[in-house]
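Only one protein chain is missing; all other protein chains are in place.
A and B are the chain letters, set down in written order, and residue numbers restart from 1 in every chain.
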Amino acid sequence: MIETEPAQDKGRSPRPTDLRRVGIHPDAWYPVVASRSVQRNAVVAAAFAGERIAVYRGDKGEVHALEDRCAHRQVPLSMGVVEGETLRCCYHAWAYRGDGRISQIPYLSKGAARPPRGVRAYPTREAHGLVFVFPGDPAKAAGTPMPDLPEAGSPTHRTMRFSRTVRCHYSFMHENLLDMNHQFLHRGVLGRIHPELLGYESGARFVEARYLFTPGGGKKDRGAGLLSAEGLGNRGSSDVLTIRTEYPYQTLQLVPEGADRPAFSLWAAYVPADAAQRTCHVHGLLMIQKPRLSGALTLAWPLIRRFTERIFAEDRTAVEAEQRAWDEQGEDRNHEIFPVILDLRKVLRANGTPLRENVGGCGTTPSSCVPAATS
Amino acid sequence: MIETEPAQDKGRSPRPTDLRRVGIHPDAWYPVVASRSVQRNAVVAAAFAGERIAVYRGDKGEVHALEDRCAHRQVPLSMGVVEGETLRCCYHAWAYRGDGRISQIPYLSKGAARPPRGVRAYPTREAHGLVFVFPGDPAKAAGTPMPDLPEAGSPTHRTMRFSRTVRCHYSFMHENLLDMNHQFLHRGVLGRIHPELLGYESGARFVEARYLFTPGGGKKDRGAGLLSAEGLGNRGSSDVLTIRTEYPYQTLQLVPEGADRPAFSLWAAYVPADAAQRTCHVHGLLMIQKPRLSGALTLAWPLIRRFTERIFAEDRTAVEAEQRAWDEQGEDRNHEIFPVILDLRKVLRANGTPLRENVGGCGTTPSSCVPAATS
Partner (left out) sequence: MIETEPAQDKGRSPRPTDLRRVGIHPDAWYPVVASRSVQRNAVVAAAFAGERIAVYRGDKGEVHALEDRCAHRQVPLSMGVVEGETLRCCYHAWAYRGDGRISQIPYLSKGAARPPRGVRAYPTREAHGLVFVFPGDPAKAAGTPMPDLPEAGSPTHRTMRFSRTVRCHYSFMHENLLDMNHQFLHRGVLGRIHPELLGYESGARFVEARYLFTPGGGKKDRGAGLLSAEGLGNRGSSDVLTIRTEYPYQTLQLVPEGADRPAFSLWAAYVPADAAQRTCHVHGLLMIQKPRLSGALTLAWPLIRRFTERIFAEDRTAVEAEQRAWDEQGEDRNHEIFPVILDLRKVLRANGTPLRENVGGCGTTPSSCVPAATS
C-alpha cells in the first residue's frame, strides 16, 4: 500500500463534456424487457431514454414495439388491448399495426378531420430471453450486430437472467464494474480481497482490464465461493477477472487459477429509462459453466442468485450515492486517478450522444412521427 | 367501421393557444365544497386555481369565503377558529369579518405599525348542497346566474352528490364526457355499446351532442342497467344521450327509448385547484327520476353509486394519463379528428383566460388586497 503525495488541486477550467450529461447512443440494440414478461396477446410498458415504448406480442407470438402514445390523444398504448397482430388504444379504440400504422378508427366518418398516419415503430428482435429494440436510425438496425453471446444458448452453460432499476447514469455502472478497486465495498460478502491490475488495453469503442484476485481472509458468502476457485476445489487460490466495456455493453469473465475457461461470465446492458438518463434499467445475463456433476449447479443456484443479489445491492448503494452527489453538485466533481477509468470515460464520451439540455425530471418523448415504413 | 386513409402529418406551426394552458374563466359561480362539510362554527380549506380559500359557517348558519391567508403572516385562516360571525387566525388571534375586514388584533397598541385592512372575501352562495364562490370580478357576481337545476330540488327526482379530485386540466374532463366514442374504455362495466352521433350544435359558449346508444352485447354492470332502458323494462333497446358543455359547466341527459323525459341527468363542474390548473375538483350532481315505486330507487341506490364510481374510476385513469403525457411532452400533441371535440376546444379556448406562465407546481395566490367592500 502506498501513501499518497498530497497534490494541489489544479485549475479545472478547460474540462471535457460532463460525462453525466452524455447520452447513450441510440444506434444499438438495447434490451427493454424480458421475453417472458410479454405474454402472447399482452402488452407492457418499456422505455428508452425518455421515449416510452409499448411492447406487445401478437397472436402469432411475434413481438412488436411501438411509441407508447396513441397518435390521437397521447394516452399510453400500453394501457391498450392486443387484438390479433394489432394493438388497440384503451380510450377511443384506435387500432395500430406492428409497423405503427393506424389500421382502424371505429367511429371515423366522412366529416372527420384527416387522422394521423400512426406512431413510431421500433425495429425489434428477441434473443437470450430478452426483447431488444433499436431506438436509433432504423436504417442502421439491420446492419448493427446483436450482442454475440454463444454461451447464453449453449448446453455447456446455465444462464441466470436479472433485470433491475438503478437510479443513476449508465456511466456510473460501467465505472463501478471496471474499477475492481472497489472490493472494499463488498468486504462483508466477499471477505478481504486484494485486486491487482494485471494489465489493460483500450480502443475507440472498448476498454478491457484484467485483475488478479487474491483472497485476503475474512468471511465469505457461500455463493461467492461457488463461483470462484474455491468452488472448484482450489481453496485459497487466485482468480483472474477480465472486465470489458465494448460500447454500449459490458462483460466480465472469471477464470479460476489453473482453469482454461471462465467459470462464469456476465453480460450486462445499462439502458437509460428517463430523458435525463439519471435512471437506468440493468438487464444482465450470468452464464455459468456446468460442472461435470451438473446437479451440483442446480443445488447451488439459489445460493449463487443470493450472492449476486447481495453484491448488486451494495453496488447500487454506491452508484446511487454518486448520482445523488451529482444531482446536488450539478456537475461531475470526481477526481479520478485510475488510468483504466480515465480511458473508459473517453470511450463513453466519444461514443455517446449529446443529452438534450434542460431536460425535466419527467422526460420527453419524440413527436408522433412515423418513420418511412414499407407499405 | 371505416378503415382510415393514411394522411401526412401537416406542418403544425400556426397553432392556436395550447388548450391546456388556458385557464378557466373566474367570472362564474364555482362549487368549492359540499355544504355538509362546513358545519356551523367550523372552517374548511378550499381552493380555486391556486387561490386558497377558507370557507366557514358562522353562528347564524351563513357561509363566508375568505382568502385563506392571514394578512399578518400568511398562515391559513382555515387553521383558525370561528367565533360568532368572525374567523380568528390560530397564530396571533387576528379576527376577520365575513367581508374580509379585520375586526380585532388583540395586542394592538399605540406604538404598533398600521395594520393591513384585511383579506379578500369571495361572494358566496349555497345551493343544491354545494357552496359556490365567485372568484372573478365581484362586481359581476350578482349579475351572473347560478346553475339552473330545477330537478335537483324537485320531489320527482332523487339527487346523488359526488366530489372527487382528478389530476388533470379541466378541459380533459369536458372532452372525455362529450366524446362518447370512448365507450371502449368502459367495455368491462357497460358491455359493448355502439354510440352513434345523431347530431350536434355549437355556439359561442356551448357545444351539445346527441348520441344513440345501442347495446352490442357483453356483460353489463347491474347499476348501468338500472339507469338505462333496461331498468324500465325495455331490454335490448336504445337510449339517447345528450351531452352539453355550457361554459363552464357540463350536463348529460339520458332519455330511454320510448320515454319522453330523462331517466337521469348529470350536472358537473370541474374546478381547477392549483395555479397551473393541472388538478381539478369535480363536483357533480346526478339527478334520477323516481319511478312509480319509489322504493325501488332506494334499493337500487347503492348499485347506482357503485356503477358511477366504476365509470368514474375508468375515466380518471384515461384523463390522468392524458395529463401525464402533456406534462412529459410539454405541449398538446393531440391529433383530434372528431368535429364535436374540435368545436368544444374552440369554446373552451374562447371563454377561458390566459394562464399565467411559469406557474410553479405549488401554485400562487393573489396578493392580500381587499376588494371595495360595503362600508
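Brief remarks on what is shown
Following the convention adopted for this analysis, a contact is a pair of C-beta atoms (placed from the backbone, for glycine too) under 8 Å apart; a residue touches a chain by one contact, two chains touch by 3 or more.
The structure displayed is predicted, hence computed values, not measured ones.
Remark: the omitted chain is touched by one listed residue; of B:I24, B:V63, B:I102 or B:V319 this is B:I102. From the options A:A112, A:A127, A:M146 or A:L185, the residue with contact to the chain not on display is A:L185. If you put the hidden chain back, the residue from A:P16, A:G153, A:G258 or A:P339 that touches it is A:P339.
For chain A, the residues in touch with the chain missing from this view are 1-9, 179, 181-182, 184-185, 195, 197, 317-318, 321-322, 324-330, 333-339, 342. The set of chain B residues touching the chain not shown comprises 50, 69, 71-76, 79, 88, 90-93, 101-109, 111-118, 360, 362-365, 367-370.
Following the convention adopted for this analysis, only the chains that are shown with their structure count from here on.
The geometric centre of chain A is 45 Å away from that of chain B, both derived from CA atoms.
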